[in-house]
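Structure incoming, see below.
The complex is shown incomplete by one protein chain, all other protein chains being positioned as in the whole.
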Amino acid sequence: MKLYIKYDINTTCKKVLEEQLEKEQLAFSLISFGEIELLESLSGDQLKRLNESLGNYGIEILESPKSILVQKIKDAIIEMVYMDEKLPTFKVSDYLAEKLKYSYGYLFNLFQEVTYTSIVNFIILQKTERAKELLATNEFSITEIAWKLNYSSVAHFSNQFKNETGITPTTFLRIMNKRRKMEEEIKQL
Amino acid sequence: MHILLADDDEDDRLFFRDAFEEIKIKTKVETVNDGVELMNYLTQPNIKLPHILFLDLNMPRKGGIDCLLELKRMDQVKNIAVVIYSTSASEEDIEETFVLGANVYLKKPNDFSTLKKTLEAVITTNWQYHTSGLNRDNFILSI
Partner (left out) sequence: MSGRAIFTTAFLLKGSFIVALFILIFTSSVSYKHTVVIAESTELLVRSYKIQIQLEQLVSYVKDAETGERGYIITRDSDFLQPYNTARDKIKGTLFALQYLTSQNLRQQHNLDSLLLLVNLRLALLKSSLEISSAENLNKRWLEENMTKGRKTMDIIRSQINKMIDLEVSNFNEHQKKYNREISITPIFTLFLFTVTLIFLIFSYLKINQDLEIQKRTNEKLLISIESIKHAEIIGEFGTSQWNLKTNKRYYSDNLYALLGCEPQSFEATVENFLKFVHPDDRHIVTNGVKEVTDNNPFPVEYRIIRKDGEIRFFKSIGKFITDNGNSKLYIGISRDITQQHLTEQALVERNRELEHSVNELESFNRVASHDLQEPLRKIQTFISRISEKELSAMSETSKEYFARIKTSASRMRTLIDDLLLFSRANKIEKVFEKTDFNQILESVRQELSQTIEEKNAVIRSASLPTLNVIPFQIQQLFINLIGNSLKYSNPDVPPEIKIECEIMSAGTSPILEGNASTNYYKISVTDNGLGFEQKYADHIFVLFHRLHNKSEYPGTGIGLAICKKIVENHNGFITAKGIPGIGSTFTIFLPA
């Protein structure tokens, strides 16, 4: 049978961090998402061990402040794209600048420098990914998804989707459905 | 980034290697000559599996589709990103490869610079999936 799950990444990560930090017997306090205040400094070994154990969970200790900021940008964008009902209509540039307390121009350049792609591309990537998730649930029509993701028209949405993935949303949907059917058939064998 | 190519054509293997040589991203490229070699390679004990597998469809002894089907049934390799790297096929056939589990369909381009660009795009996109917590199941790309 199938179970549909929603992740609350925050809680999961917090739990993991807490467990791991406690394992290392480090006194800490979690300040905000992505930030931990240690009450003492780490030795090189400890840092390595911590990185390794956290690495198993896909958690990485960021090295440089730049990377940290870029990660923050990514997180902010992801948060925005995966907002429940509909993408917000305000301008992304304003949203990011306000949220992260840096000018958009600076953020833009920084992102480009670290990731070699632009924020715009990243946003498109995330939106397309969200579209794929929504398509895979089979609950929404293409028109609804286009609206949710703030596209001006279905044509615009199809266009961007096709540019990103090389296939149209309908084709994607068809492939996902066929895959699902095939997996079910295999399970029944 | 560890990359594996399965292609029976010598020239294509040459192009492939040369292209990666000129791409900025640091990669390690290995090649096998057909499907049987591919499966043997992947089923070796203690093998360091590639991150991405480029798979030609028209190979003697064992073709790309057969390999794909087998791969997706083997637990240890089913999560490798599979790129179908082939000469042009019909829309239905392309769709069929996705349905069978391929992640990317890459039509062998006619010129070298396009090859470099597309390989780069594939690598980058794959990296995105690897690092940005995107759903691997939705990794579908047709170039």
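Here are some notes:
Note that the chains take the letters A and B in the order they are written out, and that residue 1 is the start of every chain.
Here is the rule we go by: contacts are C-beta pairs under 8 Å (C-beta built on N, C-alpha and C of every residue); 3 or more make two chains touch, one makes a residue touch a chain.
The structure presented is a predicted model; accordingly, all values stated were derived computationally and were not measured.
The hidden chain, counted over the whole complex, makes contact with A, B. Checked against the full complex, the candidates A:Lys23, A:Lys48, A:Lys91 or A:His156 give a single residue touching the omitted chain, namely A:His156.
Taking the whole complex into account, subunit B touches the unshown chain at residues 9, 11-12, 15, 18, 87-88, 90-92, 108-115. Interface with the hidden chain, as seen from subunit A, comprises residues 142, 154-156, 158-159, 161-163, 168-171.
Keep in mind that, in the parts below, only the chains that are shown with their structure count from here on.
Distance between subunit A and subunit B, defined via averaged C-alpha coordinates, is recorded as 25 Å. Across the complex, subunit A meets subunit B through its residues 58, 74, 78, 116-117, 125, 129, 132-133, 136, 165-167, 171-172, 174-175, 178-179, 182.
Those residues of subunit B whose C-beta lies close enough to touch subunit A in the complex are 95, 98-101, 105, 124, 128, 132-135, 137-138, 140-143.
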